[in-house]
Structures are given as C-alpha cells and as structure tokens.
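Let me begin by presenting the structure, written as structure tokens, before commenting on it.
One protein chain omitted, others in place.
Chain nomenclature is as follows: A and B, assigned in order of appearance, with residue numbering initiated at 1 for each chain independently.
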Amino acid sequence: MSSLNKSSLNTSFRNLPLKTLARSCAVALSIVVIAGCSSTGGTQNGESYGGQQGAGTGGAGNGAGTSGTGGSGQYGSGTGTSSGVGQQADSRIPDVRTIYFEFDRDIIKSEYESVVMAHARYLRANGDAQVVLKGHTDERGTREYNLALGERRANAVKRFLRVQGVSSAQVNVVSYGEERPAARGQGESAYSKNRRVTFSY
Amino acid sequence: MSKRLDPKPRRRLSGSYFWPTVLAVALHLAVFVFSLIKLPENDETPDSSSIVQATLVSNETQTDVAQQVSEQQEAANAKEEAPQPAPTPEPDESPSELEQAVIDQAEDMAAREEERALEQAEADARADAERRAEQAKREAEEAAERKAEREQQRAEEEAVEKVAEEKRQQEAEAQRKKEAAEEAAAAKAAEKEREQEAEAQRKKEAAEDAAAAKAAEKEREQEAEEQRKQEAAMQRQLEGEKEAAAKARQAEKAANGFIAIVRRAVEQAWLIPAGASDSMSATLSVRLGPSGEVLAVTVVTTSGDNSFDRSAVQAVEQAAPFIELRDLPAAQQSELRQFNLRFTPGDVR
Partner (left out) sequence: MKTSRNTALLHPARLLYGALALALVLFSHTASADLTIEITRGSDSALPIGVVPFKGAEGMPEDVAQIVQDDLERSGYFDPLARESMFARPHSADAVAFGEWRSLDVRYLLVGRSQKTADGYQIEYDLLDVSGARPMLQERVSASGNSLRGAAHRISDAVFEAITDIRGAFSTRIAYVTAQGVGDNIDYGLYVADADGHNSQQVLTSDEPILSPAWSPDGKKLAYVSFESERPAIYVQQVESGQRIQLTDFEGINGAPAWSPDGRKIAMSLSKDGQPEIYVMNLAGRAIQRLTQNNSIDTEPSWAPDGRSLVFTSDRSGGPQLYRYTLGSGKAERLTFTGKYNARGRFSPDGEKILLVHRSKNGYQVARQELESGRLVVLSETTHDESPSVAPNGTMVLFATQQGGKGVLSAVSVDGSSSFRLPAAQGDVREPAWSPFL
C-alpha cells in the first residue's frame, strides 16, 4: 500500500543524508591531509641560483649534488662533488677547481653548480682570498673570437659567484681562448676537456 | 497485487491521534504531489500500482488516460484518507466482547464495503479505459478509412489528369509536325528558284569567258614563243652556274674543315689566365703564310687585360703552323690566309 511504502521511504530518507555527509567529510579531510604533506617536498632546494642558469635547478631535488658524481666522473673529479655536502670546512680551498661547458655555450651546467657553490662558500668565508677565473674554449674556430667566448664563460661563473654574495673584488677573469688546451688533438673527447673554466687561487 | 490493510486502532481517540494524523496527512499529500509530478513524464503506472492499471492505446490519448487514472486514484485516496489509521495501534483500553464483536462486524462490513467500492472503482475505471480504448480504436479506424478514401480519390484525379495531359501532348506533336512539313516545302521551293537563277548566271559567264579566252589564247601563243627562246638561253647559263655552285659548295666544305682545324688547335693551345673574368673578350687578326705559318698576329680588339690578350696571341702562335692550309683548293687558300679569332671564355669554364 502506498502508506507503507511512504513510511519505509521516510526512514530511508532520514538515514541516507547522514551517511553521505559523513562520507564526504571523511574524504575531504583525507584529501586535505595528503595535500598538506606533498607541498612541503617541492621547496627542498630553496636557495635561488640566480636567473641566468637556464638549466633546471632543484627540480631533481639533488641539493647535495648526487648527480655530480655521475656527470663529472669522466673528468676525474667525481669524488669531490659527493663530498660537497661534507665540505663544511670552508677554510680549505675546494678540491674541484674546473667546470666544463657544452659546445658554444656559457651556461653553467646543473651538475657543476655545487662546485661553484663550494667556491662561493670558501670565498665568502675568506674575504682576503682572491681567485682568477680562467676561461677556455676548444680549438675550433678563430682564435680571437675564442678569446671572447672563453671570457664569456668565465664571466658567467663570476656572475654566479656574485649572486652568491662573493665580492667582485675577490674575483678576476682572464680568458685564454683556445690557448693552453688541457687535451691535445681533435675529436669531442679532447674538445670537451678544453671547454672549461678553472678556479686559480 | 496484494492488498494490505493497515492495522486500524481499536478505538478512535481524537486527542492521541492528532499529531500522527497531521503527519500522516502531510505525508500523503507529499506523496500525492510527487506522484502528480511524475506521471506526465513517463507512462509507467503510479506509485501505488495496486489500484489501477492503465494500458496505453495511442499517443493521442495517453495523457487523457493518465489523467483519468490520476483522477481515479485521487478518489480512491480520498476515500482512504477518511478512515486513516495510525501506523501503530494503541490499545489503552480493553473493550467488552460484545463491543468487540460489533466493532469487528462493523469493521468487516466497512472493510467489505471498501473492497466493493474499490472493486467498483477499479471496474469503472477499467470499463472507462476500455471504452476509451475502443473509442480511440474506432476513431483511428475511421481516420484511416477516411485517409484511404482521400488517397483513392487523389489517385483517380491524377489518373484523369494524366490522360488529359497525354492528349494535349499528342495534339501539340501533331501541330508541330504539320508546321515542319510546311516549312520544308517552302524551303524546297526557294532552293529550286535559287538554283535556276545560278544556272542562268553561269551560262552567261561561261559565254563571256569563252570569248575572252580565245583572245588571250592568241596572246599567249605569241608570248610562249618568245619565252621558249629565252629559256633556252637561260638554261645554258644555268648549267654553267650549277657547276660553279657545286664547286663553291665543295670549297666551302673544305674551308669549313680548315676553320674547324684552326679552331680546335687554338683552343687546345689556349691557356686562359687565372684572373680572367667571364666577360673578357679579345679579337685578333691573323695572317698566315702559304704553308700556314703565322706571318702576323695583331690584337684588333683588346680585352682590357694585357695578360689575357697575350694568352690569345700565344695560343695562335702555339697552334701554328696550320699545315692543312696547303690541302685547300688554290682559291680557298688565298681567301683563308687572313681571318680573325675572337677569344671569349664566357661561362664555358
């Protein structure tokens, strides 16, 4: 009969809203909690590295430079970077004093940022210390133009250091262009070793 | 479908049943409203399917039937509402047996009456529905019949028209044929006339021609005689010329051969200076001795560049002597001992 149906309908109506409400509350709460947790992870590398570094900065979340070992292993300075975190002793000139560049580029690669950071820390901690940034290129192209390219690379490192708070009085820039190559010969293995900036104290 | 009667209270006490009644009524109203809203959207039977069953006959009458059903239900509901019991019985007094029996009997009777009333309502509704259905059916049939009639009528009319149309066409055709025939005849007549006229004209002209021809004939014969005389003379001359021409052609061939030899030899000997531009051009005048040796070579048109001019002169001197000169017929020899050479590297390099 209709009235019986209506009564059963009455009871169910009263119960249902409550359940739904509770459920949705629970879901909302858990979402909020989850969101709160994940947002804290993104700003791990809070320090900004200056605008000119086009390469992705802290995206991989490798603040301690774990990628440094991978990238610079072939250049024989692998051990240096991984101990970058451990190099809290800013009284010592950092061991790794060379960073390398891509062909025709003066952008500091992300894998070398830790190296430059280490030097920045040292220089900040030792206001009397002076460093000469020596810029180099591989031997391709004309000599005077390469002199200018080498200077660009060294200047890029100098800018980085200044952004890190190092006084420009402590930093000098000299470009050797394609002079004084680190590796003789032709071919990319030699060229890549020559496209560099060295920290000379 | 089962009919379930709600348990009724033993006694109707207005006080204790007030609020439940109000709520119950309100609920019934709510349900009623909902059922009203629902009904126009779908063809299904309303919530309380126990009362009426309405079957669709045709679209046209759907809402009518539905409306009927709802009205019936209204009536049924109204009947129900009057003796509405509370959901739970409340026996707060124990009645006597007689009273109980009377109440029971009254209950039964009322119940049976209700049943009958419901049945009757049902039946009425059913009958109504059936009647409606039938009526609808009849109307539909009639409509169909009428439609058929109309169509048939239309068909007949069309047939008639067709016949008329055909007839008209045939007449038109006949007319056209007649006109065409007339035109043809007229044309033929005109044609004949023209031919006759042309004929006459021709005859006239032919006569004139004949006369003129005769006169011309005479003239011609005279000229021909003269002509024949001239031609004979010319023929003799011509033969002589032909011979000379043949000889000239031979000489030309030899000369061309010699020129080709000279060109090839000079080209092979020509070392074009490195700085020569494609637009440079120098012309030399060359005089050969009887054995093809270079007697004189002078720059007629300079290229503007001394070393270019010099290279041209050197090319000639290196290519000489042109001993093939001696193989030419005497007349050619003297002619070909003097010629120009134009040096243009152009874009061949």
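One rule holds for everything that comes next: a residue touches a chain if its C-beta (ideal position, glycine included) is under 8 Å from a C-beta of that chain, and two chains touch if they have at least 3 such contacts.
Treat the numbers as computed from the prediction; the structure is a model and nothing was measured.
Peer 1: Can you list the shown chains that the hidden chain touches?
Peer 2: A, B
Peer 1: Counting contacts across the full complex, list the positions on chain B that touch the omitted chain.
Peer 2: For chain B, the residues touching the absent chain are 209, 212, 216, 220, 227, 230-231, 234, 237-238, 241, 244-245, 248, 252, 255, 259, 262-263, 266-275, 283, 285, 305-307, 310-315, 317-318, 332, 335-336, 338-346, 348-349.
Peer 1: In the whole complex, what residues of chain A lie against the chain that is missing from view?
Peer 2: 139-145, 147-149, 151-152, 173-177, 179-180, 182, 184-186
The working rule: only the chains that are shown with their structure count from here on.
Peer 1: Taking the mean of the CA coordinates per chain, how far is chain A from chain B in Å?
Peer 2: 60
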